[in-house]
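Working notes, structure below.
Only one protein chain is missing from this complex, and each of the others stays in its spot.
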């Protein structure tokens, strides 16, 4: 296990934090929200491409820096600090992983360089109902001529309201609940028969519902093997979970710092509120919980880079702990701020709204408690 | 719903508290423990019989006062305050309820007057494994001549180490998991083929494991109908659960009072520890939780007297809430007392030991969460 | 006295039932919709004309304030009679004719502390819903520490001159008058506060709505810039306002938490029914998500425990038992429970509970996260949970402050 960043990773972390605090500040986020951007911020994303962040996981041969998950985790953590909306997680982490793990050479060559340049965004479309339940895929993909015909719907697809390319999990055999029989397809946004409904979400990041009405996909756009999509989907979702945990850790850090600052400046009854013992103890507990979660996130990112065989357990651990921490931290942030934290003009509300969405994506604490027990074997 | 005691109930409550504090004090409990009594205290029990407590639920025609569950609840709550070991719950509540609900006139006439006089104690033998799971009964009762032959074992039977008469749930048909096919039998302690192993338990109250090796029971000692024992067993267990909740409420009150006293006398850093805000808040939370639990216990007892149809829900609610409260209260009692609370010479340890047993009997918080959801219908 | 034991009460019940049958309009017996709630006042628009009729008829009997003296427009009912009236209203599912801080908070303290002239002037208008009141308590620098308030009120001989700022003034932008805590003596803390009433249309008053994280704006920041107030609008003793303020807070706390923050919207099914729909069930009708099922069971149990406790305390209080400072316990528990419930509702709805507006979400789904966000204020408004725990520790449990 390695918990200490290499010098290069440390530099990436510093650069990401600088960039985020300068160009993707909470002030920027608020302006975007007020303008009704719904999470679409192409100018900032172009600047991120300049920083090379889309290519952190992309092999050098396809235009990336192949810098690893720990590195990308630092960027996601930094981004979480200001709740910034970007395609990093769905594209640079999820999309790239899916292609690297399951893509043919031709697919990689077509897609990865464009991602590295910031010219193509992806979104993974898995869930079909209100709760994360990836084995429950019911959308059908029926062999049709040289390709497949997709019918069904996908719900609450992150980045789905702007992504250029969808990675869609559909069922070529079996029944909902089976892991076998799932196949992954790459479906461009403008494909006939695909209807995208943009959603205005609680966190102001947006999302989309997708409807597939006999969408035709050529066999060349199958990602990995037919019926064996789960072998790619499951590890890709674990990468998403670990990435989300890193992002939530950043969110929690920033919420804690904001609260910590308030404890040291706000007075009531002639005293700094941070001098009241019950608030001191709660702050100490929040901080301790954050330290515990930080270890899980760091270990999960390290497990990916090291190619360890406990990635699934670590992903569920990190996502569960980060979700639980984000829940606690955002609630305490509002409570400790009191009335001011309830107002839209204060940032506390942005944190709780974003946290509730991140907690839920790719499975909340409950989902991962269940999954962890199964993985451990009881 | 009635939450206010009648004058008579209030008098019974006062009498019970007086009796308990004088004759069944914690000092008495400690002396019994030191003497290795293992929960057997016949002298005190004779005095309880004098008070008429075994007959609180017994119809007047059988020598009781038919005073009702709210009344008996006051006595059990009082008893809980000093952790007193007595046959009240297993005999005056459980045994009497079983006979009143399921006994024939002849059975009632034989047993109830003896109970009222304090001359006969009973114990309900249900569970066969480490956890409360009443539908999982596997012990067999095979028709044999004019009666039945019982084979199998029962685990951790409260009062089983001294009870004169066991009420035993065995299976006359069906398989573990079925509620039908269970039959209740009255089996005297000295019956051939019944082996009683006395247990020394954490709470110093004792219990017993029972082994039945072809124990012959005449048909006249079947309680209720063959195969339909569940119709008596389930409501009887609910009465036990509500009684245990009342006892735990008393335990919590006393633990809280002891802690409250300590907060107001112990000094550290030149201050009463009860003046530290974090302990003040924790005490306030404990007290508030106790008020919530008190309402559940009172409503559950009232539901029994009123013959309401939500007794099962109220029993699970009261047992779950009281178990949760007892857990919190006994842990906080030790923590707030610090080192002295860890010593055997202090009473704090008695409370946590007794609480863990009461939490577990007839189902802990988890069992009743599950049961409540099922009862409510989800 | 039990019902049916007193012929006078039986007669009252019969007459009341008859009167309600005749006078409660049909639409006033249907579930209240949020946009038809009547708050009264100069600006009340009565979206449903029958709401106006219903208010007028109830006010004519004094039944918007059933137990207030008839001399001030109230119903003059005894406790027992009022109980019967409320039962009969509930029987026909009648809507509340008038929601009003005047009725719930100001009126009771005016009855206790105001002089005769003030009572005559203000109480009847409250009963009839003619004047809508708001509450000027919190200030930016004085939240939990209410007595730290700074809004200055100077004696200018023939009038008071008020300067300062209030915050969290509920519906100040829609209210006609304000009851306000002001500082009339800066040399002392609690003993320098007075209780003042004035018209929100007075020159120098400005109310700016505060947008909340839930998107609604039920509160304002309210600014007072050289506001002149007639001398006879100070209630009680000069510098005696803190006592009135505390009494009023008691009314507010019991009002806020009586029904667990009135979180019950009509027509919303129990959370486990929502869960069945959004999570699915197995052959036995159990939720497929067992983890969620257990947590919902805990929630439903907690709800039951909370409601039983409210009922128990009400009954014990009615029976004259000393129930101590139960308001703080109920308020603390109500906030905790309502936050628990609204969070669990969002979680139960899954992705459908994460919408903000627009397509893809039902009205109920969009309400859930806003209710969750709104509920965060339950442990802040009307005394924070921390203050309530302090109150329980000190007043109920008698724990002392640090010495010197």
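Remarks
Every chain is named by a letter (A, B and C) in the order it is written, and numbering of its residues begins at 1.
Here is the rule we use: contacts are C-beta pairs under 8 Å (C-beta built on N, C-alpha and C of every residue); 3 or more make two chains touch, one makes a residue touch a chain.
Values in this document were obtained by computation on a predicted structure and should not be read as measured data.
Just so you know, the chain we are not showing touches A, B, C across the whole complex. Among A:4, A:35 or A:106, the one in contact with the hidden chain is A:4. Remark: the residues of chain C touching the chain excluded from display are 290-291, 294. Contact between chain A and the unshown chain involves residues 1-4, 260, 263-264, 271-272, 274-277, 280-281, 283-285, 287-288, 291-296, 298-299, 316-317, 320-321, 366, 369-370, 372-374, 376-378.
Touching the omitted chain from chain B are residues 127, 129-132, 155-156, 197-204, 209, 267-270, 276, 278-279, 327, 331, 334-335, 338-339, 341-345, 348-349, 352-353, 356-357, 360, 364, 366-367, 369-370.
Everything that follows uses one rule, which is that only the chains that are shown with their structure count from here on.
Nearest to the global CA centroid, when each chain is reduced to the mean of its CA atoms, is chain C. With centres defined as mean CA coordinates, chain B is found 51 Å away from chain A. Distance between chain centres (mean CA atoms), chain B to chain C: 43 Å. Multi-chain contact residues of chain C (touching two or more other chains): 386, 389. Looking at chain A, one finds that residues 276, 278 touch two or more other chains.
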